[in-house]
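Only a single protein chain was left out; the remaining protein chains are all shown in position.
Coming up: subunit A.
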Amino acid sequence: MAVRTALEALTLRPTVFLRSAWPWRSLAYLAGGALLGAATILAVIALVLAGTVLSVLVVGFAGYVATVLSGIVVARVERRRLRLVDLDELPDPHQPPPRAGLRAWLNLRLREQATWRELGYAMVSAGVLCWMDALVIGGAGYIVLVMIGAPYFISDEPLSNTLLLTLAGIPLTVILAYPITAWAGARAAMARAILAPRTDDTDARLVEVTRSRARLVDAFEVERRRIERDLHDGAQQRLVALSMQLGLARLELPAGTPAANSVAAAHELAKQALTELRELIRGVHPQVLTDRGLAAAIGQAASVAPLPVDLNVRLPGRLPSAVEVTAYFVVAEALTNVAKHSGAHRAAIRAWVTGGRLVLDVSDDGHGGADPAGGSGLVGLADRVAVLDGTVTLSSPVGGPTLVRVEIPVPVEEAER
């Protein structure tokens, strides 16, 4: 497993760890921490002083605001520094300001939770952490220097004793790599915990992403309906007319003549084409789903399935169309899989709405062992279900039975309509 953080590096074999860059990176991180802390202290003191001195004037307020915002700067530096001991980049929790200009920026930053968390971090960093960084580095450095430099500092002991100290200092230096890395790792974990974006920082973006995916799915659905309409108005009409003309021609021709046989063959082909086109159109978008809803469409899918399907569908009227379409295609795909792969003699579909969720089970008595990754369309459908914040779960132990369960949230007011 590749090591991504200083803490993880501690679990490496000592020979690997000690020859890696991690102890040095940790050392650099802590040294930087001490410096950053010192700089923060100086800057904040200066800002607060400036604010106090100038507070007789309105501009003094700016000093305080700048103090509050200093956290943003500290956090930005810290996030960058963190890469030394934590290879996973920490995203910026701040939203981009809605408009250009200082006013919009200030307005947004002061209302963001992240700003205040960062201020808190800056205070803890300046008040406690940087001192501890300094203590760790200073302590380690002091011990190493004293031990290794013993022959130089200590003159009232025989050289053999002081050289012994030097010799002992070398393994000690090596061992010190561990506490330094450990502290750096712990500190980085703390910084990450405080500075990482929270759900409420990113929610707006998440919702936007989900919406755009939902729009994409809707666009697909609109397109499928258009294709269905085109096939219905175009090819299907013409094939019906063709089949009718051939049927009439058959009536005119004396039976048994070569012409009659050819026309009869053509008539059969036209009828087959119509049947295939009908299946194709149903696969693109089932009309009954739009007209009569999910329960009717499931009934339809069940009745054309090549094996008996027990139905237990209890739905409160119509559901939102995105839910109906998605649920329908999962049922259709699941039934196709049952018929193709399961070796089942019977299937069952249950559907109901409970606790604001549509729950839909497709089960069979086949031999189980279904693998969702094995080329079935279920994975793609699970993606569509996920767009609606729903889930598809599959239980298929070898020997059966197989159960596919779909759960999709349904807005309560729509479900009760």
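We take it that a contact is a pair of C-beta atoms (placed from the backbone, for glycine too) under 8 Å apart; a residue touches a chain by one contact, two chains touch by 3 or more; residues count from 1.
Just so it is clear, contacts and distances are computed from a predicted model.
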Can you pick, from "ATP synthase subunit b", "Response regulator transcription factor", "3-oxoacyl-[acyl-carrier-protein] reductase" or "Ring-1,2-phenylacetyl-CoA epoxidase subunit PaaA", the UniProt name of the chain not shown? "Response regulator transcription factor"
Of the residues A:V128, A:V146, A:L163 or A:M244, I need the one that contacts the missing chain. A:M244
In the full complex, which of A:T181, A:Q300, A:T326 or A:S363 touches the chain missing from this view? A:Q300
By the document's definition of touch, the residue of A:R192, A:R213 or A:R229 touching the omitted chain is A:R229
Per the whole complex, from A:K271, A:R318 or A:R357 the residue touching the absent chain is A:K271
For subunit A, which residues touch the unseen chain? 229, 232-233, 236-238, 240-241, 243-248, 250-251, 267, 270-271, 274-275, 278, 281-282, 286-288, 290-292, 296, 299-300, 302-304, 308
